[in-house]
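Every protein chain of the complex appears in place save one, which is left out.
A and B are the chain letters, set down in written order, and residue numbers restart from 1 in every chain.
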Amino acid sequence: MSRIEINGVTKKYGKTTALKNVNLVFEANKIHGLLGRNGAGKTTLLNLITNKIFPTEGEITVCGESAIENDKVLNTMFYMMEQNIFPKSTKVIEAFRWTSEIYKSFDMDYAKELSARFELNTSKKIKQLSTGYKSIFKAIATLASNAEIMLFDEPVLGLDAYHRDMFYAELIDNYSKNQKTIIVSTHLIEEVSNILEEVIIIKKGRIIKQESVENLLLSSYTIAGENSKVDEYLKDREYVGVNGIGEFKKAIVLEKNINKDINLANKLDLKFGKTELQKLFISLTES
Amino acid sequence: MESVWVITKRIASMNKFTFIIYYAFVLLLGAFLPIGVVSAGGEGTVATISGGELFTGFFIMAIALTSFTQSFEYTQFLNISRKKFFIANFVAVLITSLTLVVIESTIAYLMMKIEAVEYTSIFTSFYGEGSFISRKVWLFSYFVTASVLGSLIGILYYRANQLFRILIWCSPIIAIFASVRLAIYFRVDASWILAKLFGSYGFQSGNSNVAVLTGAIVTTTCLALAYLAIRKITIKSGE
Partner (left out) sequence: MLLDSNSDKPVYAQLVEAIEDDILREIFKEDSKIISTTEMSVQLRINPGTALKAINLLADDEIIYKKRGVGMFVYKGAKKKIMNKRKKSFREIFVLPMMKEADKLKISKKEINEMMEGSKEV
């Protein structure tokens, strides 16, 4: 069981508050997206879940147990960190071996297969790898660990488009084959929006949205057309993210898709559209 | 616990290469020194070597100090608790110290076989002759104490920010300076202190077991402090 519960968690560094009273549940067996701007608190949250750091207030449980200094719980999670902390003069294949000693479910053949696909030379020392390949090494270690809970902090940092796409494919393939809980923290929202089942948006240390992707996309839509006509439609409606060129503009209307006023739109010669997760995200996290 | 043993082995093996180089150097020295001496002074000249083990102790302390980061970060990568790391680290110290006692003894034995070298072990210089067991126990205790001390300094250094790191570098000098000043201020009899210090290492009584006891006390203290320092330790940012 891999349900993660975060209760009243606050994390302060001296006078700075990185996370303020976070209450969150990551349900098991879903792919969760942790979205937020730089410095919003995503990495802090992941670090707290995996006991890399300690909360100032509150507690975090994994399947009802605290992960703090708890090897049993810690061993159910594999965390792909942004930092590169594995002893650098170790060869990749050795690093995989060391990982398999601690993670009993580690699949060495799968790790080798993935390394071949990503063209990662496993006899290279970690310090000899480029930034992108360091990420690939960590990503493969995470995927091959077969841990019940996988946490990815900016997994595709430094990867070219080809490898990014490959990563997503491998992630989905891995996820399909076994029950697991995945949390992905990222900036590249449009790329992952189809992969995520649920989205958690963090802004300045607070959770501002937790919603399934489906609901999020169904609970808003775009309206576009001539400026004054759009304004008329938007009267008495909640909206964000207004964008325009010259006489025309587009806005994201924050109401359920099914409540669209099709007649009004037809009368005003406006066009409806689907919300893009990234645009919605940008609007919600604007200062 | 099986995984503690696994981690122990990994931590112990991290410094394998450094020790190999160290001992290769030692053996090279040991091999060429007598040759050099004999060729310089003719037949019958003897080279006197002593103090090797003492130096190895300092070397171990330095290794324990510098290898803390790697061992700690390896366990953090693999989501191992700090408690387990602490235990595995200490067991690794014990194993390494034991191995080194064996290696040092072997080297001492070989040295004594070579005619051109007169080898005196540190133990003999401090305490005269002693039983085989008390010699090995003393050496083991010395290595363990040195490692644990080095490890503690390593932990404190890792946790410290810039300011404290500078302080740690300066601490030996500060300590000496401060104690001299304090001794003068309190009109403490320096010879009394030195006598007590040497006494705790058994130099006065010629009893090596006193040193072993002191070593055990120092080790325990260091371990306690190390555990306190490790309990909430976090990875330093930056690579």
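Before moving on, here are some points about what is shown:
Rule of thumb we're sticking to: a residue touches a chain if its C-beta (ideal position, glycine included) is under 8 Å from a C-beta of that chain, and two chains touch if they have at least 3 such contacts.
Model, not experiment: these values are computed from the prediction.
Contacts of the undrawn chain with the visible chains, over the full complex, involve A. Interface note: of A:Ile102, A:Leu217 or A:Val230, the residue touching the hidden chain in the full complex is A:Leu217. Checked against the full complex, the one of A:Asn23, A:Ser66, A:Thr131 or A:Asn194 touching the unshown chain is A:Asn194.
The set of chain A residues touching the chain not shown comprises 30-31, 165, 168-169, 172-173, 175-177, 194-197, 213-214, 217-218, 272-274.
By definition in this document, only the chains that are shown with their structure count from here on.
With centres set at the average Cα position, the gap from chain A to chain B is 47 Å.
For chain A in complex with chain B, the residues that touch the partner chain are 50-54, 69-71, 74-75, 77-79, 81, 83-87, 98-99, 101-103. Touching chain A in their complex are the following residues of chain B: 3, 6-7, 10, 14, 70, 73-74, 76-84, 232, 234-235, 237-239.
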